[in-house]
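Apart from one protein chain that is not included, each protein chain of the complex appears where it belongs.
For reference, chains read A and B in written order, and residue numbers begin at 1 within each chain.
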Amino acid sequence: MRLRQLALSAALALAAAATALSTGLAMAQTPVQFFPSLTGRTGAVAPNATPFANGYADYMKLVNARGGINGVPTLVEECETAYATDRGVECYERLKGRHGGATVFQPLSTGITFALMPRLATDKIPMITSGYGRSDTADGSIFPWVFPLLGHYWIAGDVVLQHIANKAGGWANLRGKTVAVVYHDSPFGRELLPIVQRRAEMHGFQVLALPVPPPGVEQRAVWLQIRQQRPDFVVMQTWGVMTATAIRQAVATGFPRERMFGTWWSGAEPDLRDIGADARGYNAVMMQHGQARDSEVVRQILAQVHERGQGTGPRTEVGDVLYMRGVVGAMLAVEGVFRAQERFGRGRHVSGEQARWGYENLNITQARLDELGFAGVLRGPIVTSCRNHVGTALTRIHTWNGSGFDWSSDWLQADMNVITRMITASSESFARDNNVTRRTEAGC
Amino acid sequence: MGFFLETVFAGLMNGVLYALVALGFVLIFKASGVFNFAQGAMVLFAALAMARFAEWLPQWLGFQSVLLANVIAFMIAAALMLVFAWAVERLVLRHLVNQEGVTLLMATLGITFFIDGFGQTVFGSDIYSINLGLPKEPVFILESLFPGGLLINQDDLVTAVMAMAMVALLTLFFQKTGTGRALRAVADNHQAAQSVGIPLGRMWVIVWFIAGLTALVAGMIWGAKMGVQFALTFVALKALPVIILGGLTSVPGAIVAGLIIGVTEQLAEVYIGPLVGGGIQIWFAYVLAMVVLLFRPQGLFGEKIIDRV
Partner (left out) sequence: MFYRENGQFQTSYQADQQIFPVRQDRLAILALIAFAFVGVPLLADEYLFRAILVPFLILALAAIGVNVLVGYCGQISLGSGAFMAVGAYMAYNVFIRVAEVPLIVALLAGGLCAMLAGIAFGIPSLRVKGLYLAVATLAAQFFFDWLFVRVPWFTNHSPAGTAEVSNLGMLGWSIDTPLDKYLFVLGFVVVFAWLAKNLVRGPIGREWMAIRDMDVAAAVIGIRPMYAKLTAFAVSSFIVGVAGALWAFIHLGSWEPLAFDINRSFQLLFIVIIGGLGSIVGCFFGAAFIVITPIALNQMLPWLGALAGVRISTAMVGHAELMIFGALIVWFLIKEPHGLARYWSLTRHKLRLWPFPH
């Protein structure tokens, strides 16, 4: 009896092991351009990460409906990580070689981003970290495989402070004021501090740094301190439930929402919808695009993807802030492949290494963006180079009106003089610590 | 001084809610000897059930009243917790009688994973809201005594009253009803209770159901404050130092310790936090509980641990 149980259990274990081991097998197929998607559809990150994954997949389907990348169809395969680092690493290892090789990874989670960075050069797969990750990866001569396209946290911080200065009437009027920074107590959250502190040095305002331990459901003490210290403005580098809790605590302690500014991961519908009218006046800096329900690309996705029953998520989500971030991420991924095909052969499959060249030599004009349907959503040109992996530094601020967002600022340009100096200093110290040699223009 | 009072008040309000979650742990430990790590997942599951049914019922049955929807959703969620309690007793507890504490702890962790997945499958992983109609704007009192007045949150007061009402109901139940007496007998000594004729299995179902109700009330309150989402499970982690400070087997201990932890946590974060860079809230409660344990190894109100050789 016992023996039978033992034998059955052993057989089950072997079957499980066999399936796990067989994942390395790749399948020979017609050439497709493979875009793996590391998703966060379960767990605490689900409300914010699910729209991104849906937008990413929907845009890739739209590209196929338009005829693929010069005839080469895109293929998205999702792997659920729930933003756990070791699951992300396992998903990366499992997917990187499939379907002819992964073109690019966009991990979203800071922990997974850091864990994957050392592997990219060996595996020759680029990574797009659009609006997250390390800000100094903008310097492509030290970080050849990482692309923080469209923006990073130092750009976000700089623009927020510029906007605050504009509202106060100029940088000089900030002297003596206090800016509180409520941030996620982790490398993600701390990434905002260097730019805020640099600007504080330059213009003479005080910085009150208030870390919130994740997940941030308990922020009463932080907001009591804010009530006591009475900062003039609060800048938030938070994510998920921490954002919503912060705004609720602001309501509870009577801090005016008009003086609160979040970064682009702290100002989307899942954070604010539940609070509704009480959050009116809350501002967030957006990496160019915000909510875009009226845009041409959303019309096309609804017509060519959702109408045909191929929508990845619910229709009501199409056009939301985080959904659009996924769409924009997919667009950048595909445009890099288009660019690589211009050099390595139109209509052919592009390897990760070739795609890297594509991302490093992007030149997406406004005309091209309009053609793709992003008129009014993105503002070109997006031009990358060996030393500039960001491509652009334009952002805008949007404000919550109780049920949706309104744009409350013009296009703002981050001050690249200040930021580039910080990036160079940081990337140099990274290069020193890790024995990385700076690529010269010839080697780019 | 005003700020100090505000901090203490905020801590007391928090503490009442911690005590409510801690009660669930203590009840189950007293009656069945199981340290129920699944309490956090139960809070989330119960809150999800209530939030979703409150949303679905008006659509299915076609009425508008939010109050009616909430009441019926509460009852449905309570019924679900009863089914859950029955399932846990039948499928898990019955087979793990007399196992070591660590094994039972791990079994509850397995239950946690199961409920996490099950809740998300049936109810979804988005953020859902429970609308209890709590007032959100703060009120300022005693403006003559303190500049700017003392900040009091009305929704905190309402939820604290709700939590205390729940605690009072539970106390009445345990002291005055027959089932309550039977539960206390089981908590004292399983074998003696069995020999008097109390059905152990049914008592366990009842105590897990009551813990589930506590989880439902806690989930309803926390869910109304921050939205029903996965982060609710972390509320249980905040209740752990409360339990060990108060003693794993003491109901008044859970309440007193909840208040103590709530207040000291806020005071530490506000006054000591800035000195060390902030963010100490999360470990301060644990370190405080650990230090108290060094002097009283059974917690403030727990039963003295007697080892017989």
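Throughout what follows, a residue touches a chain if its C-beta (ideal position, glycine included) is under 8 Å from a C-beta of that chain, and two chains touch if they have at least 3 such contacts.
Since the structure is predicted, the reported quantities are computational estimates derived from the model, not experimental observations.
Participant: Omitted chain: which shown chains does it touch?
Facilitator: For the complete complex, the undisplayed chain touches A, B.
Participant: In the full complex, which of B:Q120, B:Q229, B:S250 or B:Q266 touches the chain missing from this view?
Facilitator: Reading the full complex, the residue touching the unseen chain is B:Q120.
Participant: Contacts of chain A with the missing chain: which residues?
Facilitator: Counting only chain A, the missing chain is touched by 2-3, 5-6, 9, 16-17, 19-24, 39, 41-43, 46, 50, 53, 78-80, 82, 84-87, 89-90, 93-94, 97, 110-111, 114-115, 117-119, 122, 134-136, 185-187, 190-191, 194, 211, 213-214, 426, 430, 433-435.
Participant: Using the document's contact rule, name the residues of chain B that touch the chain not shown here.
Facilitator: 35, 91-92, 95-96, 99-103, 105-107, 109-118, 120-121, 125, 237, 240-241, 243-244, 248, 276-277, 279-280, 282-283, 286-287, 289-290, 293-294, 297-299, 305, 307, 309
The working rule: only the chains that are shown with their structure count from here on.
Participant: Return the distance between the CA-based centres of chain A and chain B, expressed in whole Å.
Facilitator: That gives a centre separation of 36 Å.
Participant: Can you list the residues on chain B that touch chain A in the complex?
Facilitator: So the residues of chain B touching chain A come out as 3, 6-7, 10, 14, 120, 125-127, 129, 136-138, 151, 153, 155-156, 222, 225-227, 229-232, 234-235, 238, 265-266, 269-270, 273-274, 277-279, 281-282.
Participant: Provide the residue numbers of chain A that touch chain B in the complex, in ascending order.
Facilitator: That would be residues 41-44, 46-47, 50, 185, 209-213, 215-218, 220-222, 224-225, 227-228, 240-241, 244-245, 248, 251-254, 270, 273-274, 278 of chain A.
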